[in-house]
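Of the protein chains in this complex, one is absent; all others appear in place.
And now, chain A:
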């Protein structure tokens, strides 16, 4: 699905990442952990094409991310669901419309997918909040809405950046179980988190590998 070969990334001055090798196989579940500032978000961005490696190569679905043009990037974003750290929405559109946005911009008929959309909103527990505007939601609700938006296009890969960053423990567990359920449905999942309790809690639900990013390199963590 996503493959990194000898990937390095440098922001102008020093090297943030160097010599990274990683392969996300279909149906795998990975946690990416490490101290803040280690480059977790950068690594995720490399995986979904937002950043291009300054050394080595990232292949997404067999395509080199550096050779992807802007439209190619847009199409690729429809196949990889991303839950961003600061999940942003379009504030004047309802949650319902925001979650359906990937369908809308892809030119799909939202009316045809209405049943899917209802089901998905129910699954993340936002049915009753469907008509609310994003600024009216709590942190946990926003995270779940972002997850729903990330998977509305039925992507093969789901990448989440600190999805439990600013929500309480119960909500974190709930989000984790949603991700685990997606993984059981065959989706490839990559979650960046510094929350070790979350990783431990995942043990019971999925077979996950833990990757530790520190000092610019990856070390394979334990199999959970």
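Keep in mind that, in the parts below, a contact is a pair of C-beta atoms (placed from the backbone, for glycine too) under 8 Å apart; a residue touches a chain by one contact, two chains touch by 3 or more; residues count from 1.
We take it that contacts and distances are computed from a predicted model.
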Chain excluded from display, named as in UniProt, from "Membrane protein", "Cell division transport system permease protein", "Glycosyl hydrolase family 16" or "Carbon-monoxide dehydrogenase small subunit": "Cell division transport system permease protein"
Selected residue (touches chain absent from view) among A:88, A:119 or A:166: A:88
Of A:16, A:57, A:73 or A:201, the one touching the omitted chain in the full complex: A:73
Contact footprint on chain A, counting only the chain that is left out: 50, 70-71, 73-78, 82, 84, 88-93, 101-102, 104-107, 149, 153
